[in-house]
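Removed: one protein chain of the complex. Kept in place: all other protein chains.
Moving on to chain A:
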Amino acid sequence: MTTESARPDGDRPWIGASVGRREDPRLLSGNGRFTDDIALPGMLHARFVRSTVAHAEVTGLDLTAVREVPGVVAAFSADDLGLADITARLGRPVSEFVPTGMPVLAREKVRYAGEPLAVVVARDAYAAEDGVEAAKVSYESLPPVVSEEQALAPGAPLVHGEAGGNTLLDVSMFATEGIDGTFDEAPCVVHVETRTGRQNALPLETRGVVASWDHREEQLLLQTSTQVPHQVRTTAARCLGLDERAVRVVVPDMGGGFGQKCVVGREEIAAGAAALRLGRPVKWVEDRKDALTASFLAREQHYDVRAAFDADGHILGLDAAIVCDMGAYSCYPFTAGIEPLMASAEMPGVYKVPAYRVRARAITTNKAPTAPYRGVSRPQYVMVMERLFERAARELGLEPTEIRRRNLITQFPYTGVNNVTYDPGSYLESLNLCESVLKEEGWYAAKEKASAEGRHIGIGYSCFSERTGYGSTAFAQRKMEVVPGFDISEVRMDTSGALVVTTGTMSHGQSHETTLAQIAADELGLDIGKVRIHQGDTDRITYGWGTFASRSIAIGGSAVRLASGRLGEKLIAIAASVLEVPPEDLELGQGLVRCPADGRTVPYEELADIAYLKSHLLPKDTEPGLTATASFDVLNDGTFSNATHGVVTELHEGTGQVEILRYVCVEDCGVAINPKVVEGQTRGGIAQGIAGALFEQVTYDEQGAPSAVSFMEYKVPTALEIPEVSIHHLETPCAFTETGAKGVGEGGTIGAPAAVLNAVNDALLPTGVELDDTPITPETVVSALEHTR
């Protein structure tokens, strides 16, 4: 069945239409159901006793007074619950990776301020907090390891005894033969050292769970805000010693995730254990202070990179050292290797880099652990690459856009020095369009004029691609013990002709209820109002890997299309029997199977009636019911969305403010299933990238005490800081996803820091100062502007 036959004349092509979101009515009217909206009879409320110090032996934990607080029902320590640790592993030798366990509740040692030590369960959340205050914990302090320098210093105290040198991962890769000679002989070698601030992915809905035991099903129900429901089920079952079928994870509406919720947390498992012990539902909703200090954090990385260029500005080699500060624990299932492995495997990005060498390390410190966050190392290495090209352009007297043009990949498929094969994209075209937009709008002239007036306006770009649709092959290459990749979709049509579609992906704001329904509606020639998407329920969905790494449309969407297509074949088979014509003479559309030769049609409802209620009329060999299942995996290196961002900034003397005057994004995500949703993902991603470039940073004092404990210190940008973004679309369809779509969830965040940083440095050009670290604070801008060449 071809795409055309699914959309006969007069049928609406759902793919490519900015149809209104199916999610909106309930979310706009206050009828969404988020985790904290759930109330069950007899429900209790949990809060956690957390470590007040960064690094210590726990010498005593006394919960006696806690249990006497009015309203408190129970309090449990690690010893009370006896739960197995959560351990994430890579299939690598210990010389490369050291697995470390994360206890559900800390036992003899605490490794960061905020680490949970005990769970207090009470009649309401207020009483639970009273109970937490009554806990008595005694510590034998250990020297805290708060920085990379402290972690890697000889003889440093160890966060995990088994991880010598506080190193969880240490890999050296590629090392192209002769690379040292390349650098020795190159006419131009530039160096960039960058440190990026620790961030919080910061979904506005914090993490949370309602745990309850279902006596009839003999099953623990975890209603929890997670991007990875099946991984939470696996982990909870293992920690609690239950069969996996005895745990059901159901995901309510989610108020964002951005990666923080694609790892398994310890609190939801502790709440589940408490519910099992007490035989009553237990709710835990993280408060903002814990979300800022004790949840999963992200991004703190250090790059020390050299690049060699020939006299014409062609890059000859790249030599990188990367250290990622992963905090106290390895996250499950990805491990502490996720950031350094992503960075080292993909750093050459959109450029033709002939020689490459990289050493990448993950270190452990006494800070809250990290999880993947939208972009995963790509915001950082793109920043480094784009700074290297800008610096080389200055040294060689080239325009920043010209040096990029000379190095961008233009012939596809292209297999890079990093052994990654890039599918077709529009790297050069997006740069050219972005530059021409800024030129035509007069920003180059405005910059000249402003400079003459003593103002500081700069223009910066970033060129990048976003690898999406990581299949099992790609994750297996990282040697993950748990290998994500495929997605399974089941479609089921009922006797009213309505379609239920399952997906293993997990929307947390990305509009899957709309976009996946568009794909199914298109494939079956069905009105979108007849399609309902089911996600986030481990009892309803065979298996799924959830939503992360921009995998949902590329992989989940392909599975939906394949399953829908199979159901279409079954509809045609039944209709062929009814109309007594060969199946190849029939096509689907507008809720009907039709025979174009004679104009006869059979509505889907009639075929469903046969499939279920008059199965004696089914053709031989056709099973009753109208269901179909399909899976999809990506067995190559995935598909690459790409974009160029162009930014104009003005730096203000005195305040040090970086004002963004113009933001242009030219993006290419292949076929856009719903362009409005694509633009929403892009704008929102850019806002988070700007947040990292200019505003947000998780900070600690020298004892490892978190100093960004509220939104007063952790500065989330508002509508006054985030500019309007002008988006231009290019379309290079993906050849191997079923819809031609590529993922687009992370690109905005990946490209923004580099473009902002380059624009700031362009404005600083007359000062001779270059800024390479993020966030760029007002203080650094003020001090840079005080320099004169």
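We take it that a residue touches a chain if its C-beta (ideal position, glycine included) is under 8 Å from a C-beta of that chain, and two chains touch if they have at least 3 such contacts; residues count from 1.
Just so it is clear, contacts and distances are computed from a predicted model.
J.: Pick, from "Transglutaminase-like enzyme, putative cysteine protease", "TIGR03936 family radical SAM-associated protein", "sn-glycerol-3-phosphate transport system permease protein UgpA" or "2Fe-2S ferredoxin-type domain-containing protein", the protein name that UniProt gives for the chain of this complex that is not shown.
T.: Its record in UniProt gives the absent chain the protein name "2Fe-2S ferredoxin-type domain-containing protein".
J.: From the listed residues A:F34, A:Y139, A:Y543 or A:F736, report the one that touches the chain absent from this view.
T.: Of these options, the touching residue for the absent chain is A:F34.
J.: Touching the left-out chain: which of A:G20, A:G91, A:G279 or A:G529?
T.: Among A:G20, A:G91, A:G279 or A:G529, only A:G20 touches the chain that is not shown.
J.: Sort through A:P99, A:P144 or A:G255 and give me the one touching the missing partner chain.
T.: Residue touching the absent chain, from the options given: A:G255.
J.: Pick out the residues on chain A that sit against the missing chain.
T.: So the residues of chain A touching the missing chain come out as 20-21, 23-25, 27-34, 36-37, 39, 68-71, 123-127, 130, 202-206, 253-256, 258, 287-288, 508-511, 676-677, 679-680, 683-684, 686-688, 710-712, 716, 718-722, 724-725.
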